[in-house]
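Apart from one protein chain that is not included, each protein chain of the complex appears where it belongs.
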Amino acid sequence: MDIFSFIFNPFVGLYNLIRDGLTQLLLAAGVPADTTRLIVFFIMGLLVVTVVLILAPVMMMYITLLERKVVARMQDRVGPNRVGPLGLLQPIADMIKFMVKEDIVPEGVDRPVHLLAPIIAVVPVVMSFAIIQFGVGMGAVDLNLGLLFLLAMGSVATISVFMAGFGSHNKFALIGGMRAAAQIISYEIPQILAVAVPVLLAGSISLSQVIQAQSGAFGLGWFFWYIPVGPIAFFVYLLAATAEINRVPFDLPEAESELVAGYHTEYSGMKFGLFYLAEFLNTFLISAIGASIFFGGWQGPFVQQIPALGILYFFGKTILLIIVQLWFRGALPRIRVDQLMNFGWKRLVPITLALILFTAAFLWFYRGVLLFLKGYGG
Amino acid sequence: MILQIPLVYYLILAAALFCIGLFGALSRRNAIAVLMGIELMLNAVNINLVAFWRYGSPDPIADQAGVVFALFVITLAAAEAAVGLALVIAIYRSRDTVNVEEIDLLKW
Amino acid sequence: MLERYALIGLFAFAAVTFPIVPLILAFLFRPKKPTRLKQSTYECGIEIQNEAPEAESIWVQFRVQYYIYAILFVVFDIEVVFVYPWAVATNQMSAFWVIEMAIFMLILVGALAYAWRKNLLEWV
Partner (left out) sequence: MELTAIIAQLVFFVVAVLTLAAAFLTVLVRNVFHAALALVGTFFGVAAIYLMLEAEFLAIVQVLIYIGAIAVLILFAVMLTRGMMQSQESGTNKQWAWAALAIAVLFLGLFILILQVPWVHSGTAVYTDTTPYLGTELLTTYLLPFEVVSVLLLAALIGAFIIARE
């Protein structure tokens, strides 16, 4: 472990340091080889999981603060600055508020389903954090099918919306739940098809391969710059993903004016806090994946020489994308149900189907014909 | 590392899942619960297909017949569920019941 | 190849306990004063009429529109499952690679066109 690689990529260096130290320690203690390998694997896995599970809520809390500040700035007001210096302790105050508010559960409610709905809303999002690559070699797990795993976890969220709507035994919650479920499934198709474009360009479904494939011109060869295909796929992905987590301008199921509060009408206290947590973890997740597959994640100039820069690049791009989503919230009105459904099925799905075929033809032409000519021209 | 689990365990598990699904299909009164039983049976068949691919095929990478077959079974199960549930909804709208025993118009 | 999914299993276990901890903490800290009025379902002010016979009056009937969106979703979800292996298939040099998927997609674009023509997609 020479000192240079430690300075240039501290977190991965630290991880290797702990792991090697632990293995030596266990081997010295006379534990047989393969059991030490298992024990070390288990302990390092636990370490990575706790780091990610501490990172996630902290990021979520400060995204709520960022949202209130950015939206406030857009509406010419200051945003929270009372609690703590510059309002930095505001998220902690929110969390305590969720802890101590009374949880009113109306009678006639289907208790197990009512309690399970917020838990199932949070579990898939937290599991999707496993595959995000925070920096060079800094992903908790590098699955061969990372992006498909992410989309599968996204599709599990529909079940929690049904449970919330059905378990609350309330007319508004039921209508809101059904509408939210219809909207989520209508926008899941364009999202999955839009993610298929970078998979086609990179030739692999694993997230680290997709990021690796974007290290073109001086670390700036992102898929977003593949002009005809990249930008369109990115905008379709952003719109579809925003619609899938029911955020403005597609937040019709929670439309305060019409449906009281949609499927989480009968929730209060910490259970509502979990829905709130799931929504903001989703916002971070969508921006992180959008940055990774369209803007090259931790790719950037000099990232090969100084891997530690990768973390700055990744978080910079993700925060920019989060601000774009908050900009949606500040600027755009809520759109009607039929416009929402028409836009999803009649505009986004045909565009993405055409996009995939066009990318395939472009790749075949680029790879097939040029290599063929090069073979003869050679 | 994975081959410590003998093939027989997967087959017994698939057989048990198939029997539970069959019991669900035969003994439930509600049409949607019958369809759920059929989905369980199809899942049991898929487990067998994948188990035989993993333990039986000489070269599991190049020759993935079991996986492809299981993929087509999943597609078929989805199409069957879509049409079956459409039927259930149409019957519910006209006869106002999903109780399998009451849908016996063909019995004279 | 399996070690990665062992870590995902660990993540799943942690992800399940992750929301349960604040729920338990909240259960300990929050005040518990249930009253009859607080416990009634939320009808924004108007008195709810849960007549005795069909307490199920709460379940309002729904149009079939929701189910049609679900069918369309199932059909296109399966198409996506066939797009991904094709996208990473190894024989990407030949022209057939594009033509096969073009046929597959055109038939499903036909399905979408059928749904569009029969204005299935309208939010009635």
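The first chain written gets the first letter, and so on, giving A, B and C; residue counts start at 1 in each chain.
Following the convention adopted for this analysis, a contact is a pair of C-beta atoms (placed from the backbone, for glycine too) under 8 Å apart; a residue touches a chain by one contact, two chains touch by 3 or more.
The model shown is predicted, which means the values in this text are computed figures rather than measured ones.
Asker: Just to confirm, in the complete assembly, which displayed chains does the hidden chain contact?
Answerer: Displayed chains contacted by the hidden chain, ordered by label: A, B, C.
Asker: If I consider the whole complex, including the chain that's not displayed, which of A:Leu38, A:Ala93 or A:Ala354 touches that chain?
Answerer: For the chain that is not drawn, the touching residue is A:Leu38.
Asker: Please pick, from A:Leu26, A:Val109, A:Ala130 or A:Leu148, the residue that touches the omitted chain in the full complex.
Answerer: In the complete complex, the chain left out is touched by residue A:Leu148.
Asker: Spell out the interface residues on chain C facing the chain that's missing from view.
Answerer: So the residues of chain C touching the missing chain come out as 1-2, 5, 9, 56, 59, 61-64, 66-68, 70-75, 77-82, 84-91, 96-97, 100, 103-105, 107-108, 110-111, 114-115, 118, 120.
Asker: Which chain B residues would touch the chain omitted from the figure, given the whole complex?
Answerer: Touching the chain left out of view, chain B contributes residues 1-13, 15-24, 26-30, 32-33, 35-37, 39-40, 43, 46-47, 50-51, 53-64, 66-68, 70-72, 74-79, 81-83, 85-90, 92, 96-101.
Asker: Which parts of chain A face the unshown chain closely enough to count as touching?
Answerer: Where chain A meets the chain not shown: residues 34-35, 38, 110, 112-113, 116, 143-145, 148-149, 151-153, 155-156, 158-159, 162-163, 166, 174, 178, 181, 185, 188, 205-206.
One rule holds for everything that comes next: only the chains that are shown with their structure count from here on.
Asker: Considering only C-beta pairs in contact, identify the chain pair with the most of them.
Answerer: Going pair by pair, the biggest contact count turns up for A-C.
Asker: In whole angstrom, how far does the Cα centroid of chain B sit from the Cα centroid of chain C?
Answerer: Centre-to-centre distance between chain B and chain C: 21 Å.
Asker: Taking each chain's centre as its mean C-alpha position, how far apart are chain A and chain B in Å?
Answerer: Averaging C-alpha atoms per chain gives centres 33 Å apart.
Asker: Counting in whole Å, what is the centre-to-centre distance of chain A and chain C, each centre being its mean C-alpha position?
Answerer: Between these chains, centre-to-centre, one finds 17 Å.
Asker: Going through chain C residue by residue, note those that touch at least 2 other chains and give them in order.
Answerer: Residue numbers touching two or more other chains: 70, 77.
Asker: Mind pulling the residue numbers of chain B that touch at least two other chains?
Answerer: Where chain B is concerned, no single residue meets two or more other chains.
Asker: In the complex of these two chains, what residues of chain C are touching chain B?
Answerer: Within the complex, chain C contacts chain B at residues 2, 64, 67, 70-71, 74-75, 77-78, 81.
Asker: Help me check something: in the complex, which residues belonging to chain B touch chain C?
Answerer: Those in contact with chain C are residues 1-2, 71, 74-75, 78-79, 81-82, 85-86, 89, 93.
Asker: Considering the complex alone, what residue numbers of chain A touch chain C?
Answerer: 41-42, 45-46, 48-50, 52-53, 98-108, 115, 118-119, 122-124, 126-127, 129-130, 140-144, 148-149, 155, 169-172, 174-175, 178, 181-182, 185-186, 188-189, 192-193, 196, 199-200, 203-205, 260, 265-266, 269-271, 273-274, 277, 337-338, 340-342, 345-346, 349-350, 353, 356-357, 360-361, 363-364, 367-368, 371
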